[in-house]
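To keep things clear, I will list the structure first and then write my remarks on it.
Omission of a single protein chain aside, the complex is shown with its protein chains in their original locations.
Chains here go by letter, A and B, matching the order in which they are written, and residues are numbered from 1 within each.
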Amino acid sequence: MSMDKIKTKILDRRQILKGVGLGALALAGTGLSSKTVQATPDKASEYLSKLTSGAAGTKGKVTVKLPEIAENGRTVPITVSVDSPMTESDYVKSVHIVSERNPQPEVISFNLSPAMGKAEVSTRMRLGKTQKVRAAAVMNDGSVYTGDKEIKVTIGGCGG
Amino acid sequence: MNIIKNITRVTSLMGVATLILSYTTNVSHSESNPNPQGANKLKSGYHWATAPTRAMQDDDFSNPAFLWVDIGSEQWTLKDGEAGKSCASCHDGVEKMKGVATTYPKYNAEDGKLRAIQHQINNCRTQQMKAKPWKWESDNMLGMAALVKNQSKGMPINVKVTGEAQPFYNKGKKSYMLRRGGLDMSCKNCHMDYTDTRIRANILSNGLGNGFPTYRLKWQKIGSLHRRFRGCNKNVRATPFKSGSDVYTNLELFLTAHAMGMEVETPSVRN
Partner (left out) sequence: MAKKPRIKVPKTAKSGETILIKTLMSHKMETGVRKNKKTGKLIPRKIINKFVCKFNGKEVMSADLHPAVAANPYFAFYAKATESGTFDFEWIEDGGKIITASGNIVVT
């Protein structure tokens, strides 16, 4: 093979490698790299820690209401209530709901105020698989309380 | 070689299907079924829904299907088409539709065909309003069908299966009993032979559709009975028919007749 032909071959290989690299970067940007993005209890704790300014929180005061088994993981009713008088001097500032096994741990963060009178919020969430759903309440004095509930999510019927 | 591969594949699929269906579980429901059973002692899908799903259905405010009923309400008074009419122009208030849904699907002498409520809605639109027909699964059609059927909520189903309706009923029955698809299964296999047993984690219901259009948690939106039929057909690896087709309309009559006496629940919330 002549020198020109060898040079061309090397260039082609470089271009291919470059292309693959960029492709991998592009894939990673979509959050769908070859490794499936998956929350874990540790990742959930890490995420929650950011929201509570590092405080791990004490278990208590927070009740997570979820069914035992989800009828369908795509729509699951959830209620989180916090034991608090909700007065100007003693109220819940925020409630964070976090998933341990969804693709991402973040679900929803509520910002509450004494104007609510009662620290209870309900919504509907998506659940990818059987897991523990955690909630953390940050009080106006910075203290953090937590609660959680395990829920089974199954694959249904003939088509899912 | 391909033929042998396919036969092997179908046989193993059938084997798997048999295995899944043979896992029988007795389902005990501690909550009493608040919905009266049909004349055939068959039950509404409500019976098999979990408590949170039932709660979602029972609250007319937070039942997501009502987002589409609202669309129907808006359309009811909206003038559309060259005749410059709205539904209200001929039908007055939508409460006048009370009782109508209990008789559908219904034979219509005008064209000698069996009509589902969606067919009738489009007939009104094209013939009376001189407006464009709505697609079966469009938000407008789903909303209007849900709105009209909702006026009959709580009323017993009372479709006609004799006289001119009889041949359509017979065709629907034949469809229901016919094995089809790669899994070689009929509607009867799941919804009559194996009711109350598990298919993976779901429990098979009587599959009567008295709450359609329904908000399916799986679809995360409201959907028609014919859309559900298409799903069932695909699940047994059979080619689905078109929504609004004669096959599905006849089948709808057969199902509805089986639910005779059962309450209309539209719009329901189902898995």
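We take it that a residue touches a chain if its C-beta (ideal position, glycine included) is under 8 Å from a C-beta of that chain, and two chains touch if they have at least 3 such contacts.
Note that the coordinates shown come from a computational prediction; the quantities given were computed from them, not determined experimentally.
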On chain B, the omitted chain is touched by residues 61-62, 64, 66-68, 70-71, 74, 139-140, 220-221
Absent chain, residues of chain A that touch it:
30-32, 74-76, 79, 86, 99, 102-104, 106-118, 120-127
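The criterion applied here is as follows: only the chains that are shown with their structure count from here on.
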Round to the nearest whole Å and give the separation of the Cα centres of chain A and chain B.
36
Chain A residues touching chain B in their complex are 67, 69, 71-72, 74-77, 154-160
Taking the touch rule as given, give the residues of chain B at its contact with chain A in the complex, in rising order.
49-53, 55-56, 190, 199-202, 217-218, 220, 231-232, 234-236, 271
